[in-house]
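A single protein chain has been removed from this complex, and every other one stays in its place.
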């Protein structure tokens, strides 16, 4: 195909998206569209399964049976969501194994927030409330993204995630209304998770790459800074409601903007964690790689057994 | 490494009797029994189904969007297949 032809195809392609038409796996798509989607969708899937680890850390220690089943169900959902997203990405011509390989070698990224440790029970509350809260803000617009399989996976994810944030907020509320010791535990968790949650919504608009293209393809509907503002504006009143203090001395309602002004984010910390030097990067990868390697003989056995079964069936048929 | 990986399966779930099976997603499994079990655990854990079909993805033959013109457009102008094509006097209320 000549460059002229490709440009024309690309123009038609962009017009289809602008008309809100969905792109499906076998449709022609620009190479960059495919690559960008593989990157973003697999990154999203990786975040789900690495995200299972910090919360999985508290399943055996949940303080009540009710909390335990809720947490188990939530972490299980994350496995499910990882699975939906990996499957959706596979429609673009990459296998789950290849994506794992990219994750395990550090070539693919996942959400940096999961590189922080969960050291008290209140962290389960903070993650559900803040991290899932920020994730929802990111994810809801993706239900309407241009790539059909991604949009469908996200509709499923968003529907199922509706209980996740509530689960976390309920934990926090119970702690905040509990004994002084419990309240302190909740405040401490908020102090540690607040800033990483803000960072989770991505670098500021002036340094964020890919944004324009992503907007066009509906991989993104709002800029990082807008999303962050939305998150802060919705979360601050929730913290007030349960009597916890947002750990930002510069946080102040701005009547004129109808939004909260907030303090400086420590972007050095953000980049340090993104580059692999957060408190838990190495442990998280070790856990993922370990599970995958320890599981190899199991997966191989299942394949070998399936083949034996097939052969036996064929022999019988003859 | 690819030869030994669990293949991909497409999952179809009937949400209640009277409705058709609908495609709801895919998953990996070593064989059809495992695919059924996995589908039950992955796609019906919120009570979404009463029946499951699993089909190994490689067995699905799909039409090519490049042929959409010849495949689907010829049906667009066959308006006589739709009831609105036919004129009826207003007196005929239900037909």
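Letters A and B mark the chains in the order given here, with residues in each chain numbered from 1 onward.
In this section, a residue touches a chain if its C-beta (ideal position, glycine included) is under 8 Å from a C-beta of that chain, and two chains touch if they have at least 3 such contacts.
We adopt the following convention: contacts and distances are computed from a predicted model.
Remark: of the listed names "Dihydroorotate dehydrogenase (Fumarate)", "Phenylacetate-CoA oxygenase subunit PaaC", "Peptide/nickel transport system permease protein" or "ATP-binding cassette domain-containing protein", the one matching the undisplayed chain in UniProt is "Phenylacetate-CoA oxygenase subunit PaaC".
All shown chains touched by the missing chain in the whole complex, by label: A, B.
The chain omitted from view is touched by exactly one of A:17, A:73 or A:140, namely A:73. When the omitted chain is restored, the residue from A:93, A:178, A:243 or A:279 that touches it is A:178.
Across B:13, B:27 or B:54, the residue that sits in touch with the chain not pictured is B:27. Of the listed residues A:30, A:56 or A:203, the one in contact with the hidden chain in the full complex is A:56. The set of chain B residues touching the chain not shown comprises 6, 27-30, 33-34, 37-38, 40-42, 45. Contact between chain A and the unshown chain involves residues 49, 52-53, 56, 59-69, 72-73, 75-76, 79-80, 82-83, 86, 121, 171, 174-175, 178-179, 181-182, 287, 290-292, 294-302, 304-305, 308.
FYI, only the chains that are shown with their structure count from here on.
Rounded to whole angstrom, the centroid-to-centroid distance between chain A and chain B, based on C-alpha atoms, equals 28 Å.
Interface of chain B with chain A (complex): residues 1-2, 4-6, 8, 24-28, 30-31, 34, 42, 45-46, 62, 64-66.
Only residues 24, 26-28, 76, 80, 83-84, 87, 90, 95-97, 152-153, 156, 160, 299-300, 302-303, 305-306, 309-310 of chain A touch chain B when the two sit together in their complex.
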